[in-house]
Every structure is written in structure tokens, then in C-alpha cells.
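Here's the structure, in C-alpha cells; my notes come after.
Every protein chain but one is kept in place in this view of the complex.
Chain naming follows the written order as A and B, and within any one chain the residues start at number 1.
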Amino acid sequence: MASQTLGAPAKPRFQARLRLRKLLPYIGISTVGLVILLLFLAPLGYMSLTAFKTIIQVRDPHSQWLPSSPVNYTYEGAEYPLLMVPTDDDVRELALVKPGREESDYVDPQNPELGVFTVVGRWRTFDPVYELNPTTDNFPTSWEQVNLGRLFRNTIIIATLGTIGTLLSSVLVAYGFARFRVPGISILFLLLISTIILPRQVTLIPTYIFFRTIGWGGTWLPLIVPHFFANAYNVFLLRQYFRSIPRDLDEAATLDGASPWQVLWHVILPQSIPALIAVGLFHFFFAWNDFFEPLVYLQGREDLYTISIGMTQFNNIFNTQPGLAMAASMMAIALPLIMFFLAQKVFVQGIVVTGVEK
Amino acid sequence: MKKHLLILLSLLVVASFVLAACGGGTAATPAPADSGSGAESDGGVMVEPEVAQADRVQIYWYIGLGAGAQPQQIPLQRDFVEKFNASQNRVQLIMIVVDNQFARDNLTAQIAAGNAPDIVGPVGTEGRGFFPGAFLDLQPLVDQFNYDTSDIDPAFLEFYKDQGELIGLPFAIFPSAVFYNRALFDEAGLAYPPHEVGEAYVLDGEEVEWSFDTLAEVARRLTVDANGNDATSAAFDSSNIVQYGFDFQWTKDSPRWFSAYFEPYYPVAANGTADLSSGQVDAIKWYYDAMWGSQPFLPTQAAMDSDLISGNSFSSGKVAMGLTHLWYTCCIDQTAVPNWDVAVVPSYNGVTTAKMHGDTFAIMNTTQHPEAAFEVYSYMLGEGSAELYAIYGGLPARTSQQQAFFDGLSDNFAPNQVDWDVFLKMIPYLEVPGHELVLPNIAKSHDAFLQFGSDLRSNPGLDIDARISQFLTDLTAIYQEAE
Partner (left out) sequence: MADKTQKTSGNNIQKRETRWGLLFLSPWLLGFLIFTLLPTLASLAFSFTNYNPLHPDQISFAGFSNYARLFTDPFFRQAIGVTLRFVLISVPFAIIIPLGLALLVNSEHLLGKNIYRTLFFMPSMIPVVVNVMVWRGIMNSETGWLNRMLSFVFGIDGPNWFQDERWVLPALTLMGVWGVGNAMIIMLAGLQNVPTELYDASKVDGATGIQRFRHVTLPIISPIIFYQLVLALIGSFQYFTQAYIVSNGRGDPNGSTMFYNLYLYRTAFNFLDMGYGATLAWVMFVAVLLITIFLFRTQQRWVYYAGGD
């Protein structure tokens, strides 16, 4: 868009200046945004670069930025790394055959018939020859190692059903809290909030015992069904949102004889789509990352495991595998990311006003 | 907009049901009848029929308190389970693998909810100590089934008893040795460490005792900064180390672990207070100085966490010597360290102590099917044991199986030649008392040791004497809380 405006030919100069003045905020804001974005994304850059490294490259001090490997020279059937070795007249690329502290043995790839010769000087202070050498093996390896396909499928089912459940129920409950004068409703609301204040750690065991008693142990039901009964995070958010919608519209509808259902469906919901999408995404990703409860509830049912449980395999204290973990998590977030990219279009300012006829 | 939302929602619903349908019997409800279709091939990896089979007794095998949760071990264990299930038709063995970090807490929740597994392991003395009274005494079952233990060193049988109860039969033993990287010794022009206890080390042309002091000197020369200066050089830059001389490879989290190489001691005095022997205090000071002294040669916590080492020091190729147990053969990266061997543990005050780990499987005393569990157990320690020894890198407790085990290891690491006999030579120097003997108030006291260890690795400015006495005060309070 910007280039189009700038490139427009034969415009009077003052008009071009006007255009420029209009453009300035775009340039300013976009630059600020870009700087923040770069800072914000640096960890992501570290993560994705690591995903393309072998464990050797992760640990290689010369491969800390881009995934690269030493260039080797094959001499008499064995491989030796190339170094930039300063000699009397110039710097030459030599292969390090036998490293030593103060002097090392080299072979010259240009003249291998000269054989092995000794150069005095510390090999660690010479620059090694490196080439870019990213690996994509981490992706298939981690996919198979934790059976990511199955984890994906399980997580999508749990997350989708839970999202639907929580959207349906939270909308109703939030509407109830936002628009109806029920005696003691503020106490009820406090009760709702208090359910997320009590640390989950102490209710985990009784909750688990309860689920096992009703035969839900080793199934997905504890991870899905409770979400059909609303939860405080989502109800609170939606209630806040509903309450910031002016009442005159629903009052008008009520006078026209609309039932509370109709008011909810025709007045409140159309104005709340950004919040609904936020809640939906919020829950979907919660289910994506929920960890300890699936681990405990799905005991003995590896076939039902979710992505977050699978990811812990890479955090094993005895053998950290950064490359595999990063590759797996890049794949794990790909789908939610696409979903988000599609969903975020609803966040368009002013939709509330233009969306409702007045 | 509303329309779009509805379309999106309904698409999601449809998608999830399609997925659920593809999932065979694995969706929300447990469907015992569906176990067949659960075994379909999924992306090349088998989905095992973990759904209970009605005609068999289910035995759950919980892995993760010790070895077994490594990603490369999981498929091997899965093969083992399949083989066992195919070998008979009475018992269905189901394995549960949980990452080490969460295994203990998850097991606690499962026991509390009455959903305890039947068999737990491999697990060491320390891991068992966190679940006091949760395991079955195997002696009655051994008697009932006339289980043959004649081939096992009686010392091992004793080693596996917790508070007089035989809660695990000797399975795998893991003696210690110094793993060393030959290439780094060659580069420094240093002699390899000795392979016999009592053999001298040749340093600068002179024979010296292979003690922790000698090891420290060798390690300093093997510690190099980016300019090629070693730690003994005046120009050495300790903020820019590219190669370390030594590490207690995965045996340093608790000072109780590494100090056992200096001097085995049970850290409880006769009057019930916490106590460390002078050898253990020496070990702690030696260790602290090795990281934070003027000539450091052992990676600190920050170095361990750095990308250069990523948690596995010897295998990074940047650490010349790692003192650890036989199980470490699990995790050596052959491409980074192609040329390594093992040497004997150095001496302290003229005495050599080789700390040992003994892993086994235990049966939980809540099991509904002790006999079926013991049947699996006998298979694990008998017919199927060779396979498990290979998975966990454990030396068979039965003498007759040891040679085959080492042959398997040699194949794994070919063409590199390793002097496996060193491990057998270390067995007579087994520590007494063991460094994993249960302490009073074990969960908290073990934790206190770990916190102390973490402080040593992260905190450069400690007054070490004051810190040790502070630790002993804290530990005494923990012991006394249990009374």
C-alpha cells in the first residue's frame, strides 16, 4: 500500500507532502512494532535455530548461532577438521591430524603428497573452517519418538470438545451473572471466583479419587466433561465483557417481547464475538498445555496421552535433547498457530458499532 | 460474523468427531471389546493394546523412578513387554513410563487414589526409600516358587534388603569407574589413568599414587581456556573455559553421592544428630574448590546448563574424565566421544572406594495379584533378563550372565575398545555403608542434601566451613523432626 502511494506519478508536490504526513504514523508505529517484535521473538529464533541443530552442533562453540559443522578433509581414510593456519607468508587451510598443546600435526589438502608435518602454535587459537549444515532430522525423529501424530489427535479431540463445552456453558452462566438480579448473586459470584483461588494441588487427590470412583479413571472424561459446566476464568471474562455492553439494546428488545434467550442470541452474542473467540482460543490452548492432571488421570493409558505429557520426555534430567524438544514443540504449536491466525481477524476495531443496526 | 462463528464451530465439532472415529476404541469411553482395533499401526509406530483384556490378569509396570524413561529406552521396553505378553496367555503386562522428574509425585497420587501399579522399577535403594512400607517382602514368594538364588553373591542379597525385608531380588549392579576421553589425554600429552587398583600413575616421568589429589592435578592440565592455556598456567582465563578436566558425571547432585567416593559414612551420629566424616568434609571442599578455586577444572551449574554441555558433560566431548557408574554407558554420544575407556576410581588416604548402585524391581504391597506379579518378576530376572540388562546397562548380579553382557556392550561401542574388566575389579571395593541407606525423615533429609549440592554448584562466594556447619544444623533439625 505504502509503495503504491509513494510511487504515484505526476502528483502536485503539496499533495505528496500531505501523503507523507499521513504515512508518518504508519512508519513510526510499524518501526516501533518491529523493534518490539524482534526483541520478543529472539527466544523464538533461538528455539527454531536449535531445532535445526544436531546435539553435536548445539554443543559446538563454533555453531552457537547458525547450525554449522566443521569442514573435514579425508586423509588416508580418516576425517580431519580444517583450520586456518597462519604460516610464514600467508594463512593456509590445513587439516588438523594430531592436535597437541603447543604444536600440532597437519596435512595440506592442496599438497597431500607432502604428508604430515608439524606446525608450532596453539590450534585452539586458529579459526576453524565451518559451513552451514542445518539438519531436518529432528522433526521426523521427535515425531516418531513420542508418537506425535497420536498425541496430536488426542489433544485436538480433548481441546475441541472442551472448548465447545466451555463456550456453551460459560456464555450462559456469564449472561446469568451479568444481566439478572438474583438474590445473593454477588455471593455466588465470589464463590465462583473462589473456586480458582484454592490451590489445585490439594484438591487433586480427592478429585482424582472421585473420578476413579465414578469409573472415569484412565479416560478422557475428567478432562472434557467438567468443562461443560463452565469455569471461573471464562465466566468472569465474559461477564466483564457483557457488562460493558450498554443495556439499552436488550431493554428495547425485552419491551418488544423478546425472551432472555432471544436477547442473548440476538443482542449480546453478536456484540461479543471478540470475547467469545478469546475464550475459545484461551481454552483450546489451555487444553494444549495442561500437564499434570492429564498425566495423573490417564495413568496406564499411554494411548490416550496428550501433547504436553509427551513433551516431558525431552526434559529428561539425564539426557536433555534440545534439538528434538524444540523441533517437537515447533510442530506442536503449528496447528494452534494457524487456528489463531485465522481467528484473529475478528479483532477489528469498531465491529460492535457497524455490526448492529441502530 | 455470527455465521462465520457458527461455521467455524460446526467445522470443529465435525473435525473432532472424525478424529474420534479414527481413534478406534481409544476415544473418551474405555471400550474393552475394542482392544483389537486399538492395535492399528499409527504413523509407523505401533499403538499397543493398552486396553485391558478380559481373559488375562493385568499387571501394571511403572517405569521412571530410576532408569528407563530415556527416549531411546522406551521402545526397547515396549518390545520386551510385547515379547512377554506373547510368551504366555495368563498375564497381560502393561507398562507405564513417566519422566523421572514427575514419576515420584505421580506415583504418590496414584497410590493415594488406590490405583497403584503392581511392579515398580528399575529403582535403586534411594528411590524405594521415598515409599516406605509400600513394597512387598518377596521372601515368602521366593520360598513359595522355589526361586533359585544360588548363583547370586550373598553380599548382593544383603545389599538389596531394606530394613531387613527383601523387597527386591538382585538384578543389575552398577559399579563405578572413571570414564576418560583418550583423545583429550593425547592432545595434552598425558598418560592414561591406571586400570588396576594400586597401580601408579605416571606424571611428568614420576610414579605417583592414583589418588584424588593426582586426579585433580591431571584434571587441571586437561582444563583449557579458549587461548589454549591450561588451568595451571598463570595466563589461564577461568571465565572462558572450553574444556574441563573432570566431572562427577551425574553423581554430584547430592554431596552424599560424590563424597562416598572419598569415604563412605552414614551421616547420623550416635546421638541422632547429623554428622559428616572428615573424609566427606574433605570431599565437599575438594569439590567446591574444583569449581570455584583459582584453578577450576569441574563445570559449575551454569556451565552444565550451557549449550556447550547441555547437561551431559562427558558425552559433550569437552570433559576429559567422568567418574560415574556403569549405567552411564546408556548415554555416551559415540560421534562426540569416539575414543574412550575406563580407569579405576582414585584413592583417598590410600583407600579406594567404589560406590555402587543396585537397581531392581519391587512389587507394591497393594497388588491384587501377587502371584501373577511374581510371575512377571521371575521372567524379568530370568528368561527376559538379558534383554533388560542391555536396556539399562546393568551388570547382571548373576555371575553366569556377566560375560554375555560385556560382549553386548563391546558390540555397541565397536570399534572403540573398552576395558570392561575395570568394573569387575571395582566390585571388591564396594562401599560400606552404602550411600543410599535410608536416613531419618528421608524425603526431607535427601532434599536438604540436594539443596546443599545445588548451592555448592551455583554460589561462588561461600564460606565453605560455615556453610557445612549450617547444613549440619539444618539436617539435625530435620532428623529430629521425625522423632
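The rule we apply is simple: contacts are C-beta pairs under 8 Å (C-beta built on N, C-alpha and C of every residue); 3 or more make two chains touch, one makes a residue touch a chain.
These numbers were taken from a predicted model, which means no experiment stands behind them.
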item	value
Contact with the hidden chain (one of A:Tyr75, A:Tyr130 or A:Phe285)	A:Phe285
Full-complex contact with the absent chain, from A:Thr74, A:Thr87, A:Thr136 or A:Ser194	A:Ser194
Touching the absent chain when the full complex is considered, from A:Leu148, A:Leu223, A:Ile245 or A:Leu304	A:Ile245
Where the unshown chain meets chain A, residue by residue	1-2, 25-26, 28-30, 32-33, 36-37, 40-44, 46-47, 50, 61, 64, 169, 172-173, 175-183, 185, 188, 190-199, 201-203, 205-207, 210, 226, 228-230, 233, 235-237, 240-247, 260, 274-275, 277-278, 281-282, 285, 288-289, 291-292, 307-308, 311-312, 314-315, 320, 322, 325-326, 328-329, 332-333, 336-337, 340-341, 344-354
Residues of chain B in contact with the chain not shown	101, 104-105, 108-109, 111-112, 130-134, 300-303, 305-308, 443-444, 447, 450-451, 454-455, 457-459
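Note that in this section only the chains that are shown with their structure count from here on.
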item	value
Whole-Å separation of chain centres (CA-atom averages), chain A against chain B	33
Sites on chain A touched by chain B in the complex	55-56, 58-59, 61, 64, 98-101, 122-125, 143-150, 153-154, 156-157, 160-161, 163-164, 167, 204-205, 208-209, 212, 217-221, 224, 269-270, 273, 276-277, 292, 295-296, 299-304, 312-322, 324, 343, 346, 351, 355
Residues on chain B engaged by chain A in the complex (per definition of touch)	1-2, 5, 8-9, 12-13, 15-16, 19-20, 22-23, 26-30, 38, 42-45, 47-48, 50-51, 60, 69-71, 74, 94-102, 106, 109-110, 112-115, 117, 186-189, 224, 226-228, 230, 242, 250, 307-312, 316-318, 330-331, 333, 335-336
